[in-house]
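Report on one structure; see the data block that follows.
What you see is the complex with one protein chain gone and the rest in place.
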Amino acid sequence: MLAVTADARVAVRTRALTKVFRGFRAVDAVDLEVREGSVHALVGPNGAGKTTLFNLLTGFLTPTSGTILVFDEDVTGQPPERVARRGVARSFQITSLFETLTSREHVELALQGLTSQGFRFWRSEKLLGRDRARVEDLLEQVGLLRLADKPVGLLAYGQKRALELSLVLALEPRLMLLDEPTAGMGIEDVDRTIELIRRIAAGRTVVLVDHNMRVVGSLADRVTVLQQGRILAEGPYDEVRNDERVITAYLGEADHA
Amino acid sequence: MTQSAVTEAPVTGVDPPAVGRDLRRRWILLAVGLTAALVLPWFIYPPVAMDIVAMALFAIALDILLGYTGLLSFGHAAFWGSSAYVTGLIATHYGVPFPVAVIGGAVFAMILAVPLGYLSVRRSGIYFAMVTLAFAQMVYFIGYQWSDLTGGENGLQGVPRSFFGIDLVETDSFYFYYAALPILLLGMWAAWRIVHSPFGRVLMSIRDNTPRARALGYEVEKYKLIAFVLSAGLTGLAGGVFAINHGFVALTELHWSTSGEVVLMAVLGGIGTLWGGVLGAFLAVMLADYLASSGFHGIDLVTGTVFILVVLLFRRGLWGTVRHRWLVRQQRRTAAAGPAER
Amino acid sequence: GGGGPGGSGGDFSGGKLVLAVLNDQSGVYKDASGPNSVKAVKMAVADFQKKYGDKAVVDKIEVTSTDHQNKPDIANTKASELYERRGADVILDVPTSSAALAVANQAKKNKKLFLDVSAATTALTGAQCNKYTFQWAYNTYMLANGTGTTVTEKGGKKWNIIYPDYEFGQNMSKSFSDAVTKAGGTVQGTIPTPFPNENFATFLTKAGSTDPDVIGTMQAGGDLINLVKQFNESGLKEKGIELAVGLMLITDIHSLGVDQFADTMFTDAWYWNMDPEARAWADRFLAETGTRPTFEHAGNYSAALQYLEAVQEAGTDDADAVVAKLEGKKINDVFLRNGEVRAKDHSVVHDAYLVRVKKPSEVKEDWDYEEIVATIPAAKAFAPAEASGCTLS
Amino acid sequence: MLEVTGLEAWYGQAQALHGVSVRVGEGEVVSLAGRNGAGKTTLVRCLIGLHRQVRGTVRFLDRDVTRTPAHQRARAGMGWVQDDRGIYASLTVEENLLLPPRVSDRAWTMERVYEAFPVLAIRRRAPGTTLSGGEQQMLAIARALRTGARLLLMDEPSEGLAPVVVARIGEIIREVKAAGAGVLLIEQNVKFAATVADRHYLLSQGRIVETLDNSEFRRREGELLKHLGI
């Protein structure tokens, strides 16, 4: 089923990746291959194992069996921070921020995350603000500059989603894993986010989970459909969306009509 | 469900750090604090004044963990006490000037903090509190039983106060105060530096949301461990001075009630504020001192009640409440008034 | 710092004499000494004033009390403050070894008197003794030696000793073993236990397994009660094994009930109903406080009274002069029988008593708990001064 | 059955709702649309009684419930589907479903729930939060149905759901409506809202800016999409 092209390098490759929760196989022998530089969408019914797969790829969960290669290096079983240091960044499906810090401080922290600057307990915190232009640029991109100095506890849900995205961007990742980046956003924001993702995807690899087919359709080079922890179908968007199995298992007739 | 950071106390009852950024206010506070430290032994019996400053550093060191990392250590007596013992032993056996002995004690506390911290930081929240408490209890038992070294329940008596042969400092606690003060002030400055550094910012982010910090690439355990060790070191500095001040070391310094006392000071003053520790230490030491000769017996009754009241009514602590009021007033200036919560 | 200037009293600093009681008024030692020790000291002052009337060398005598909350660092600060700032001429009582040793250091530093009553450590009159510090009532050697020797001589030959594994317990266990062996008995084993400890079942099983005549326990306070309760249930008593206790206070018996301790042996420094003189004072004490005195209360009375007598003799509160009057003094009072303030180590030696706890049926009135089995003469009760290692430097 | 007049809400000093008036009739599905931060969630929290810093009146089933505590409102027949789903980690899926009390005889039985959401039956013994995001959403909806609420307050129920499941949710809402209950539906998914709701409110910056019936709503869909993104 996997079409291995000789020339394109591979960003992520999993072999027989499996995660079992107390006897429940959430991810079941998945062989996934994401080509470097592509936008790869992961879709599938609720509970198909998409978020779990993300958690495995980013080290938040340890696989029951199987291996994970990121840029040809084995990261199986490594903790999240180590994986992040290999240039892998993720956003969370359920927003996850530092409630008492401002958006600006979030981005500053994210920019510092991959350096060893964070250990400098003898330096002034002003060190963090050094890259003001970058910080504001990142916030501008997601439309949060206006709210840069508000503690994020006071932001609305959609604004928090946007901040999530800017944090991922700040890490300058080679590989981005976006878990439902547009969930909870208004239409206008969705379009803007699509644009944003398209822009930042240039020169990067993106793996994307979204239930919004418009997002998937307009961004993804390739789509993998998961069902019950297994790969159901894989291919370009137009091919997959017309796949009978995908229609019955996921898209449904109504939406497709 | 979002929680307002201002109107309701979030996880640790800490306000966003934005407040400390008013530079002018910061300098005024600093000047007031320094002056107070300098004139203290004129108004308060010098050994007691010394205790206040040492305890203040102790509370501040604890606050690095409690207020800024979100880790309640209920076993900090282990570092305070062990540094006191090591300081005392060095001073007794080698006759070095006391600052050297104190540094020795602090270094020991940091070394001890490495294994204890390594184990403890794997847990967070309330687990962390319980685990540190248990480990401190272990250290206490060791101190109790290893009486050849520690003097057991008799304590380590007769710790000298060598100070480059300067007699006045060595015998008069008034002058000793000024000799030891710089060490403690340096410790406080270090604490301030730590929480207002890039490192401190990472600690706060870990406090607020650990998985998120991980995803940003921060090696959370390492950060917590370093914070733990630094906190232990500053605690050790304070404990060492305390030991020299008293001229002996007793097992109570290792006892869990000492851990509880310092937590009280930090909470009473307001966690996540640093200044709060100073205030808390001042009040707690003065209270104990006053009650000793007041004829009122049952200091724990007072201590316990204060604990309960502070936690129930002034969760931000004294300093924290003041700071919070100030913050709210700032906000009010920018927003129209709404009705009170019903 | 430094004491106040010499005042109107001529030879008395501040024109008055200040006796400071520094003890635990709220913690574990509260019942044994605590606030009632302050009352005992006040009784001594009253008695002194009544005795000398106008002839007293000083008119104004103050008694102050301070709670060290069982924290040695507070004891330390308070002692130095008492001496330096509050004109205390003498500090009395001070339970808890660590606190007492800290106060002794302050006494030495400030050259003021310290008469310890309630702390048991031999270090006060041994390695850490000094010119201004006296130990008035008892010490661990006296407790262990008295019981060990006398019980063995009375037929309890085979011993097993259970002791809490810290300084006090270790010392007691050693002195006890020495005493037993010297008196012709054998110590089958010494069993260290953690401290504090609630559960002694295992230790008792172990101690009973060698069929000793006596089990000696060096536990004190709550641990002692734990051990005795569990001893009583263990069936060892029925097997004819006796229990000898290292340190016990009459308050322990009172709180747990005589039936629990019945027939237990221990050494006491004094007992309120041991003779008419003691009894008469105990009656006064009862009227004053509503309870019977412990030996620590009587000890405080005695220490205060003898201090005042020495001041009267010296005609000044100057510490060196008072110490000179106290050293070598032979005393008989309510508390001390055949007492002597040993000049060499400042240990106040006196007769001690091996007592047996009465059976409930023998008890005739409140606090009537002890029967004196033997009197241990002063010379034997305490370790010889030569062995103390004290140099009074 | 629900009548809200002049509702104002504050967070501390910041006002989030400005004189909002909303009506939901029996057997009526009303949608509430508006961009992020418009105040939709705040409105729902006021209605269920969790946000107390309010002015104005809320009438439910002809009773003034403005001061009534949340649990009594729930017992009177309000059901809530929380925007972050609110699934209990310490309860199994089944316990999550068994938890709420029955408040009317319209309450769904467990059989009916499991029939409608077979995944939940399979995972019934699993701790609630181990379900996937979408499964949790189903669980939250199912839990609200278990009470037999007369008025369902649904905060973005289609979020994160696969299209098939969204379609099923639509059917369920129609079923609920047919049984005579009212639904206040918060939706960003305009297409979905149009298929189920009878009337639509548009909320912007804490104010109701438009009230439309469904035909009008459909007609102006394109324009409204723009409007939502003001």
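Just so it is clear, A, B, C and D label the chains in written order, and each chain counts residues from 1 on its own.
Everything below uses one rule, namely that contacts are C-beta pairs under 8 Å (C-beta built on N, C-alpha and C of every residue); 3 or more make two chains touch, one makes a residue touch a chain.
FYI, contacts and distances are computed from a predicted model.
When the listed names "Glutathione transport system permease gsiC", "Amino acid/amide ABC transporter membrane protein 1 (HAAT family)", "Multicomponent Na+:H+ antiporter subunit A" or "Cytochrome c oxidase subunit 2" are checked against UniProt, the chain not shown comes out as "Amino acid/amide ABC transporter membrane protein 1 (HAAT family)".
Residue C:Thr251 is the one among C:Asn76, C:Thr217, C:Thr251 or C:Ser347 that touches the chain not shown.
Within the full complex, the residue among C:Gln188, C:Asn226 or C:Thr289 touching the omitted chain is C:Asn226. When the full complex is taken into account, the listed residue touching the unshown chain is C:Ile191, out of C:Ala75, C:Ile191 or C:Ala262. From the options D:Pro69, D:Pro118 or D:Gly180, the residue with contact to the unseen chain in the full assembly is D:Pro69.
Across B:Ala91, B:Leu254 or B:Val267, the residue that sits in touch with the chain not pictured is B:Val267. Only one residue in the set C:Lys60, C:Lys206 or C:Lys380 touches the chain that does not appear here, and it is C:Lys206.
Where chain B meets the chain that is not shown, the touching residues are 1, 9, 11-13, 72, 119-120, 122-127, 129-131, 133-135, 137-138, 141-142, 145, 211, 256, 260, 263-264, 267, 297-298, 300-301, 303-308, 311-312, 315.
Residues touching the missing chain, restricted to chain D, are 48-50, 69-71, 73-75, 78, 80, 82, 86, 88-91, 95, 98-101, 103, 127, 129, 143, 147 (touch as defined at the top). Against the chain not displayed here, chain C makes contact via residues 26-32, 165, 191-194, 196-199, 201-203, 205-206, 209, 221-226, 229-230, 233-235, 249, 251-252, 254-257, 259-260.
The rule we apply is simple: only the chains that are shown with their structure count from here on.
Minimum number of contact steps separating chain A from chain C: 2.
Where touching is counted per the definition, the chains common to chain B and chain D are A. Each of A-D and A-B has its own count of C-beta contacts, and the greater count is at A-B. Here the CA centre of chain C is 76 Å from the CA centre of chain D. Chain A and chain B, compared by their mean Cα positions, are separated by 41 Å. Distance between chain centres (mean CA atoms), chain B to chain C: 38 Å. Of all residues in chain A, those touching 2 or more other chains are 154-155, 157, listed in ascending order. Along chain C, no residue makes contact with two or more other chains.
By the touch criterion given at the top, residues 45-48, 51, 141, 144-145, 147, 151-155, 157-158, 171-174, 242, 246-248, 250-253, 288-289, 291-293, 295, 297-300 of chain B touch chain C in their complex.
Of all residues in chain C, only 1, 25-26, 30, 35, 64-74, 76-78, 80-81, 85, 96-99, 101-102, 105, 109, 121, 123, 128, 165-168, 170, 194-195 touch chain B in the complex they form. Chain A contributes residues 21-22, 24, 44-52, 93-94, 154-159, 180, 183-189, 191, 211, 213, 249-252, 254-255 to its touches with chain D in the complex.
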